[in-house]
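With one protein chain withheld, the remaining protein chains of the complex are depicted in position.
Order as written gives the chain letters A and B; numbering starts at 1 within each chain.
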Amino acid sequence: MKEFYLATTHETYLSLSDIMVTDEKVACTVTVDFAGLGYIHPSSSSEAGDLTVGTTLDLPLWMATLMYRRQYATIQIPPAYQEEARKILNVDPAVVDLRKECAGRFRWRFSENYYALGLYIIPFSLNDAKEIRRSLTSTFQHRFRKIMDWSNSTHRDTLTNLYNRLDRSEVQLLQMGKAEQTALSDWLDRRTKFLKASHLVKSAQSTRAQPQRTDSRKRARF
Amino acid sequence: MDGNDLETQPEDLNTSNTSETTTMQLLAELKDIWRNERFAPELLPHHVDLVDCLLEQVRVMEGNVGKARGKEPYRCHVHKMELNRIRFMLSNYLRCRLEKLELFTTHYRQLSAEQQEHFLSPAELTFLNNFADKTDELLTNSVAPYLPTGMPVLDAWKKNPARPKLDSFVFVQPKEVLEGVILDAGTQDGREEEIVTLEEGGQYLLRYSSVREHVMANRVLLM
């Protein structure tokens, strides 16, 4: 029960994955004047150096939610969850590269934390919540089959390419599936009876062996 | 116990409940309990009596084996192999429980004393408290020296710690017919709950929360 998958790390205080997700930037519109904070936003036009109402900033999610709760800002849904992106996903979820930059009207990008960020965003989207939820769910359902198939594959090349196209949570699932499959196939080949020296021990032995060789080479020069 | 060597049949074990159970039954029960504990997402009620009984049996047998070592090496060897197997099951079972305690420390610490007594054996409770205290100390001392003076280390997250996911799916094999099992579909899309009957010996894939009481009462086997 290694607890490194999305369902347990979402909104967990001590989870590093969660910290990284809440670090993603979302666009927010300020609803209150902030005195003296104009320097944050380069195109701020106020003379007194204030952050005026209506400025749109990119803030990390953790700050954006705090601002939202205190009604200092409203959060805009990131382009990756808006209708255009959802349409693209709907066509064929399984082939979409979730980490690539996409050139659309807004130049958006899905992120490697697509699902996790979506979970955070949904409560803020008043009109589209149901649609976004449906889109996230159906994307995941269709990609799951591919993940299952890939976890069976033994082709090394495919996998390294894959990791660059999958969301972080999908990579974790893939690794879990792969671990189970390799455990089964190792057992079927009866490879599991042999105890192997741990990597730590082996690398310690090899570093101990090397200094002697370099010493002898040095001595030989004189 | 007057079975002092391996050649005489040991007495049947009398538990403190004065219900006679043989070691074979204890072992079968241990296997079921071990499997349930491995697959359940949460800690199951403790069976410290069963564990202690079996450990006692194992120790007595090991004593007998030790005494008979010189005389019948092969017999000792065979007995030792079986004892190793039983020890493996017991220690794996206990380690599995400890692993769950380590994962969900704060959650189990927050249970009432009555619940803690039901789920944790006394030794596990001591372990839990020690582990929790030491972890807290570590977390506080890693951060406190670097904070500006007067700023407390926040503990608010402990109000909402990681809890075992009780609605994860498990594979279930009922040992008897179970009626009225509620499939909790939650409030998704406004679907109502559904009630099914599970047949004995069939195999099902369900949410753990639907069969939770049955698991604790050992009426189903998780697989």
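Note that in this section a residue touches a chain if its C-beta (ideal position, glycine included) is under 8 Å from a C-beta of that chain, and two chains touch if they have at least 3 such contacts.
The rule is short, and it goes like this: contacts and distances are computed from a predicted model.
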Identity of the absent chain, which is to be given by its UniProt protein name, from "Translin", "Methyl-CpG-binding domain protein 4-like", "Cell division control protein 45 homolog" or "DNA replication complex GINS protein PSF2": "DNA replication complex GINS protein PSF2"
Touch criterion as defined above, residue of B:N129, B:S168 or B:N218 at the omitted chain: B:S168
Residue ranges of chain A at the interface with the undisplayed chain: 1-2, 5-8, 10, 115, 118-119, 122-123, 129, 133, 136-137, 140-142, 144-145, 147-149, 151-152, 169, 172-173, 176-177, 179-181, 183-184, 187-188, 190, 192
Residue numbers in chain B that touch the chain omitted from display: 6-10, 23-24, 27, 31, 35, 38-39, 41-43, 57-58, 61, 74-75, 78-79, 81-83, 85-86, 88, 92, 95-96, 99-100, 107-108, 111, 114-115, 118-119, 163-171, 179-189, 194-197, 202-207, 209, 213, 216-217, 223
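As a working rule, only the chains that are shown with their structure count from here on.
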Distance from the mean Cα position of chain B to that of chain A, given in whole angstrom: 35
Chain B residues touching chain A - in the complex, by the definition given at the top: 41, 99-100, 103, 157, 160-162, 165
Residues on chain A engaged by chain B in the complex (per definition of touch): 1, 3, 7-8, 12-14
